[in-house]
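For this depiction, one protein chain was excluded, whereas all remaining protein chains were kept in their positions.
Now for subunit A:
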Amino acid sequence: MSTAPKVGVFLCECGDKIKGNVDMGLLAQKVVETPDVAFCKTMPYPCLKPGIAGIKKAIADAGLDRIVIAGCSRRLMMKKFENEMKDSGLDVGQIAMVNLRDHVALVHPGLEPAQRAEKGVKLIRSSVADLAAMVPGLRFQISIEKPVLIMGDGIATYAAAQQFARHGVESIMALSLDDEEEIRLLHERYPGERQNFGRVRNIMKAVEESPLVQRITVGDPIAKNGKTGNYSVSFENPEGGAPIAVEAGLIMACLDGEMESPGPEFGHNGDSVICQSEADEHLWTVGPYKGNVVFWINDVEAGTPEFAHLSMRGAWSLGRAMVERSDKCNVTIFHNQDTPLPLSAEERRISRKLGIQWVAYDGKICPTVQARNLTYLVKDDGLERELPWDQLILSPVRVVGRHAIDVASLLNLDHKEGRFLRAYHAQVRPENVGRKEAILAGSAAYPCDLSQALAQGRRAAIKVAETIDLSKDGKLFSPAIVSVIDLEKCIGCGQCEELCECGAIQVVEGIGGAFGRAVDPLICTGGGTGAAACPEQAMYLQNASTIQREAAAGALAKELAPGEVAAFGCTWGGYAAADNVAKSGLAMDPRLHMIYVPCVGQIDATVMAKALLDGANGVILFGCVPEECHHSYGVDHGWSRVNMLKKLLALAGFDRKRIALAHADFNNPEGFVKTVEGYTEIIAGMEPIERSPQNLEKLHAIYDTTKNSRVRLLLSAALRRPWESVYRGAQRHALEYDQEFAGVLAEEFAQTRLTRALKAQGEPQTIKDLAVHLDADKDYIAEMLMEMASEGKVNMIHKQRKAHFMV
């Protein structure tokens, strides 16, 4: 970008709320003096139609290409400004907001209006610096011309393919089974659904006749390459020989869950005590059982009460089929009293006519399976009763099978041990998610019955078809804020692929082989997890980059007085809590200056180091409450980075408390205010860092160390992965890792200092000179220098029989 950025700042008076508390004249005057500010205007309400018209006019007249609105909560107002400014040529990322009202005007009763203006200026300057450092990245246009690949063998495949055919979208079904085998497997995956098989056959027939649906028979999937619009997937060849490669524009997964038999604790023996899927097979291959058939809906006792209704439906339709086929069979459905009957009025009538018994038991005491009898209690009755059985049929245990997990992990779908598959883990606003359609259907996503699985397939197909329609019209664009990988810098370490919670990192074939080195901009949620963790800083979040964050942190730090604190607040926890302080009628310590970030996990360690380097005496990160991060584990990532900074501070001889991580809940402003007070008191109680040349040298070295790729790789490798359910501190070898890491940090920090010193001196130095210069132990320096010399990082020469070192 050759032209200098032109930032416009709009100051909101918010009626009397800001104007009455802040010296607006002083504020405007100071803002105008800020570098890069091309325009500044005070307005009564920038957010109302007259105000928006005024902003638009200023953008056109002054040629502004980025704006800061200093008013109130960005969580509430940003969307409106983004929508309104679209036709003025400003995209998402080119608008920033400073919460002047809730972070300054209304929460500092102890300050004078002029002092409040001073604080406002600091926040605005930080925001201006952020925007000015932005290199605008364009939205990518995405075209999808290749057909949709449906894989995973789920029964929803057929429904999805049928739906695609209706929409005129080409699709490829990659299946490893033929139609009859699929149907035969249904009893295992959807027991008691025999009455619906006709429907499935009709769909299969329609799909077979459609010219838009192509069917291929494949083995297990091997690899997936590419991103939206241009995927290639290879499968094993079931007949042997070369793998089958399929080109696709989009991939959809249809995965069925599997059923396992319950354990022996419920008496399962595969003969007289079986589970529903076994009963289903027996019914259709051998025939109905004779005598007392009892379906025990034992889901509540098995710990999965949420699936009891599915088991009840299964029992009902199996039981009904048995009674209708044999008069020697008495069916009883035995269920927990807390599970409501899932029958319609008509079904109840049929049930009564067929004489199917529904027995509800009290779950306080787990029914006991005995030979030919079940012992149970009824509500409000202490009497133990017995239910005789000849054949006992238990609820199946619903699990995600190995095959489904393999396909899901190939498609980067989130999976946690013991949980069902979910397309998106992140709990973020819809606009944060580029591709909104669910690309997953079937009971492996969440247990459901057959008709729901088919409906899911259809629904997913409809949404995929909508995306394809958008692409056909040339209207499919990526979000403005997405991660981008600079292939020149990428070394293919795979950290981003492992850390990304949305599965946006795609494997791409290229120099060095196939590895994760492309971001699918339609899947990326712009959380910035990967960018902050990249050891080589090869990945960046376009329009919200680390460089911008560093600029913001630096600009704020430069303005801070000795006792003041720089803070980063995440949109879900810290920043939101600060927004709500004024609303609760509370006051906040005015020494805290908060910068907005979408997630604490997005703040690179370099940003924290930059704040300390440029003048902050205390830096605090406000994230969400533990285990409630809206992305995957941003708070945990912040925790890891803060702890690294603490180690570096200690190495440099500064107080570790100068950086801290805190947790905040938006609905607990009282707690937030206390946390703020606690930390600002700690910082105010410390002497400020003397900005002497020695100290600045150390702070510079800390900053440089945070950019060191060895340090960053070790840090990234230990960050909590989206699939990990254990908090990092509770992991095995946590201490061992930390000690190792501390050692590496010490080494790299010392080497960074040496390199910096040698560069600064310009001429060869002796060990003694360097030890004096860095005020460090001579032996340690010697050891470091020898190691660096052996690695080729410094050159060793001999002058007057003494070793001299130079870069």
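We take it that a contact is a pair of C-beta atoms (placed from the backbone, for glycine too) under 8 Å apart; a residue touches a chain by one contact, two chains touch by 3 or more; residues count from 1.
Heads up, the rule we're going with is that contacts and distances are computed from a predicted model.
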"Glutaconate CoA-transferase subunit B", "4Fe-4S dicluster domain-containing protein", "GntR family transcriptional regulator" or "Branched-chain amino acid ABC transporter permease" - which is the UniProt name of the missing chain: "4Fe-4S dicluster domain-containing protein"
Options A:E236, A:D362 or A:E431, residue touching the unrepresented chain: A:E431
Of A:E628, A:E681, A:E740 or A:D777, the one touching the omitted chain in the full complex: A:E628
Touching the absent chain when the full complex is considered, from A:R75, A:R166 or A:R756: A:R75
Missing-chain contacts mapped onto subunit A: 15-16, 44-45, 47-51, 53, 73, 75-77, 79-80, 306, 419, 422, 427-431, 446, 448, 571-572, 576, 579-580, 583-584, 627-628, 630, 666-667
